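Only one protein chain is missing from this complex, and each of the others stays in its spot.
Note that the chains take the letters A, B, C and D in the order they are written out, and that residue 1 is the start of every chain.
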Amino acid sequence: MERVRLRDRQVVWIAAVLAVLLVTFSVLRPGSFATSFNLLNLVSDAAILLLLATGMTYVIITAGIDLSVGGVLVFSAVAATKIMDATGSLLLGAATAVLTGLAWGLLNGVLVAKGRIPALIVTLGTLGMSLGGALLLTGGVDLRAPGDLNLGLGLARWLGVPQIAWICAAITAVLAVALARTRFGRHTYAIGSNAEAARRGGVAVNRHLIRVYGLAGLLAGLAGYLSLAKYGITGVSAHSTDNLQAIAAVVIGGTSLFGGVGTVVGTVIGVFIPVVLQNGFQILGVRPFWQQVVVGAVLVAAVYVDQWQRGRRDQ
Amino acid sequence: MERVRLRDRQVVWIAAVLAVLLVTFSVLRPGSFATSFNLLNLVSDAAILLLLATGMTYVIITAGIDLSVGGVLVFSAVAATKIMDATGSLLLGAATAVLTGLAWGLLNGVLVAKGRIPALIVTLGTLGMSLGGALLLTGGVDLRAPGDLNLGLGLARWLGVPQIAWICAAITAVLAVALARTRFGRHTYAIGSNAEAARRGGVAVNRHLIRVYGLAGLLAGLAGYLSLAKYGITGVSAHSTDNLQAIAAVVIGGTSLFGGVGTVVGTVIGVFIPVVLQNGFQILGVRPFWQQVVVGAVLVAAVYVDQWQRGRRDQ
Amino acid sequence: GGTTTQSGPIKVTLIQGLAGEEFYETMACGAKAKAKELGVQLDVQGPQKFDPTLQTPIVNSVIASKPSAILIAPTDVKALIAPLTQAKQQDIKIILVDTVVDDPNIGLSRISSDNVKGGAAAAKALAEQIGDKGKALVISTDPGVSSVDARIKGFEEEIKANHPGISYLGVQYSHNDVSEASKIVNAALAKDPDLAGIFATNLNSATGAGSALQQAGKLDKVKMVGFDAGPAQVKQLQDGVVSALIAQLPGEIGAKGVEQAVAAVKGQPVTASIPTDSTIVTKQNLNTPEIQKVLYKAGC
Amino acid sequence: MSSAPLLEAREIVKSYGHVEALRGADFSLSPGEVVALIGDNGAGKSTLAKILSGTERPDSGEIAVDGEPVVFGSVEEARSAGIETVYQDLALCPDLSPAGNFFLGRELLKPGLLGRLGWLDNAAMRGRTKEACERLGVQLKSQVAPVSTLSGGQRQGVAVARAVTWARRVVFMDEPTAALGVLQTQRVLDLIRGVRDSGVAVVLISHNMQDVKAVSDRVEVLRLGRRVARFDTARVSMEDLVGAMTGAIEHENDR
Partner (left out) sequence: MSSAPLLEAREIVKSYGHVEALRGADFSLSPGEVVALIGDNGAGKSTLAKILSGTERPDSGEIAVDGEPVVFGSVEEARSAGIETVYQDLALCPDLSPAGNFFLGRELLKPGLLGRLGWLDNAAMRGRTKEACERLGVQLKSQVAPVSTLSGGQRQGVAVARAVTWARRVVFMDEPTAALGVLQTQRVLDLIRGVRDSGVAVVLISHNMQDVKAVSDRVEVLRLGRRVARFDTARVSMEDLVGAMTGAIEHENDR
């Protein structure tokens, strides 16, 4: 079995790649890139993706995958908007988003765990269902968030940093620790490492898988609410690449698609590398098409540096 | 290790699901669905995806993945158009498309095999690079195929079936046999099953991986040329979901994302199930948003039937 | 924002609604030509999808790079207000091109094309082509893309209001995928062999639909109206794949946008609102000079 | 055989597709005894062990614990009946540390609030794992390296130590010493005796007749998915054992 092993030391390497990018851009455009304005924007742009990618990290460590996150996000945002429009309560809206996301996640989990259907198919199916469902609810027209959500939570800051970024950072931190230090995290690794061994070891594999997918769904639901607050619209057409973005972040961060290894810290770095690249190139004024080319190349190079440091394996 | 095992018997099951779908739609709408006109269209629409999915089958059986197919397709089509515009030779255009595709594929293969970079990252990178490259070559404006390609190969039929469909079917058939019956196919399975064991067994794992990705790239290049003939346009913005479509077809067809198992025959069925569903629901007059929901649900159900037949595993 | 004149070279950034689309690329061409003429530096940026969540980070990056002015085609009337307000606070002049935002305080000048009107024009063109009767289908990209939704809205309203003879079959979504569009038309033909007309709201939809019609040998029976007038679309028109095109004026929008931006930066008066029109292009009027002028340019 | 059997299996049938792994196998185990389950390769020993430890479900047949019929729906159920197993393929999670595997499904948590939140007490788990492995003579050079980096024998040591530590009534050991060194094998045999003396019954599956003779009280022989013979170890010769396994002798009818 070829398994890429992730040691703490190796997260350091991919972090070093990120640091090099940050330094390079700062040197090239000190007055634009390395400003608190720009760095805060970076953080705030990455915040919502961070939630999705953190959930995805758990799922991928169990050797699963979740393609449905974008659809669930949109569905939850739509459901929340409907509830908020009906009741006027932002809190109820938040609850709706989170619970709707959780419900979709649990559905994924049940189908994967009990139905033994490949996660890719399950979540591709629920992606279609949730997106289609959101479109049915809205008639295909983007809904707008209530103004006091968009102008409230959407713009609010603590210590100069957007509240949304704080929320995402806090949740990510909690889940990073939970993965590394708790029984829940341990079982997540065990299942991805060898599901049969975990089962024989007495881990309730099915229940755990359902929880993990539920968690990913819940985070997608919350992301839907935060995205609603931030952008003020449900974005029914805007989230079709969320899944790939999140998966890419997870894999860049050193989590193996074959399960069993990975960290949330790695994922955080994996979220920031493409965001920083894109931002840096935009500030440098690189044309969009070139950006696509260069971001692609740097991505491969970044992971290569990491991989190469993990020791040149024999041929 | 949880590995879904694919026996011939099991391809039969997913084929049965497809048959049920065909029969159901035929009974519901005999005059519209079950016409030779409509069925021919189904085949012709699926033909090009079939090429991509066949290449993807090889890649996934080695436990890899290729997200770059859509970008490579577009890049090859653009390169071919440029060459045809310059030289006026359709044949040179075809050669250009195939070779360009091959080159991208080999690049993927080298990075995966020698660079030991996860295939997801490599091909996500080359997806960006090839799409960006195509946009750079065209300035973002779609190029037109030469008229004699579009009106020639694009419309030509043999025995009433579009030549493009014949070509795709023939190539798929050859590759299906090659996978099942030749040494090349055997090594593909071996690498996906246990790359280390294959290496110790004397299989030139790296060289083989490079070839497999090269094959997938070559097929994407050819698909680019055929798509150019069929639609008369390079479609620079039109292929962003090709990769997921192809992967879904492969997985529906019973190939495991963990490698080692799978058949091209399964993939063929996996290509047709979503195509038939979409076509059938549209003919039934199901509203577009409902289509998305129902296609998602039926997809999961179809694979479930298959999975369930593979034997209810113990909890 | 203030009206202080700026020293040093004037730097303008155009933020497209969607990078790599003919409409916006033509707009960029027009803007570039004008920028060259006026001796200002022009950068072009754009998201890979027509999507506010992708455009917002770009706006933020562009703000960080401190241009004198931003030309932007906002991808949403609300979502872009916040980032553009930030830009305004940094004293960057904002000119809205093609699309707009809901906040009237944003955009010193708005040079807009009216997609609802464009859709209505498409309905008129299609009605004329099919003799005001028969079944008509719309093929679009994805639901929720506001500019395209507006075209559909205009189309539907016009059909319902003024063309009772046309039976409207509704919208199918191709997800901007040619083969998907082809599949849709194939199924539509199987379901309604007497289909009379198609409105394809963008290039990829028209391409796929055209291919399906061509394969079915129905090009002359089913009339199609496309949107935008890039070289590829014009070729389709010449080949008889589509019978009419709705042309907007992206190049002009770009050029005017740069003009206004430069004026704003220099503290000269700007025009608050410049509407632009859409034109119906057919095979018949294609070669007239007025029409040749509105066709989109192929790269630059 | 006297005394109510602790664990009994009757007429167990299990097929995988066309392959009949068990064709009506019987088995019984009394409290506090060490039974060796022997048989040729492919005789069905591992399959029987998996069925009796809840990992696989039989197609037909009955299982009884203390004379009460039971159905093991999951490993959990067998475990709560006090049954632990060392699987032939070890069933370790390659990416977890030895301690992670040792305590898999039974993790030690920190005391207090943290523990309530599921916080792992890694230090304690490492310590106890080290101890248990060293009792078998298995030295682990690193406590945090994943088990995939251990040598074959080290892995087996972890698996054996785990099962023995948690078993309350029965422990199945499917070729527990196959990869172990001479010293470690000796320790495992000692351990088996120790376990038996502490009241836990042991089922030893092994191809090593010396070991079988050295440690077991009784021997049951499987052949082609059926029990073909049972012996008291003290009264059986090596030749008889080999004969029963290879089919030269059939004994079962004497029960």
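By our rule, a contact is a pair of C-beta atoms (placed from the backbone, for glycine too) under 8 Å apart; a residue touches a chain by one contact, two chains touch by 3 or more.
Worth saying up front: this structure is predicted, and the values here are computed from it rather than measured.
Taking the complete complex into account, D:Val19 is the one of D:Val19, D:Val71 or D:Ala123 that touches the chain left out. Touching the missing chain, out of D:Ala4, D:Val71, D:Ala123 or D:Leu183, is residue D:Leu183. If you put the missing chain back, the residues of chain B touching it would be 1, 3, 5, 178, 181-184, 186-187, 189-190, 192-194, 196-204, 260-261. Contact residues of chain D toward the unshown chain are 16-19, 39-43, 46, 88-89, 138-139, 141-142, 145, 149-154, 157, 175, 177-185, 207-210, 242, 245-246.
Here, only the chains that are shown with their structure count from here on.
Steps from chain A to chain C, minimised over paths through touching chains, total 1. If each chain is reduced to the average of its C-alpha atoms, the one that sits nearest the average of all protein C-alpha atoms is A. Put simply, the C-alpha centre of chain A and that of chain B have 28 angstrom between them. Centre-to-centre, using mean CA coordinates, chain C is 71 Å away from chain D. For chain C, residues touching at least two other chains, in rising order: 19-20, 143, 171. Residues of chain D in contact with two or more other chains: 55, 74.
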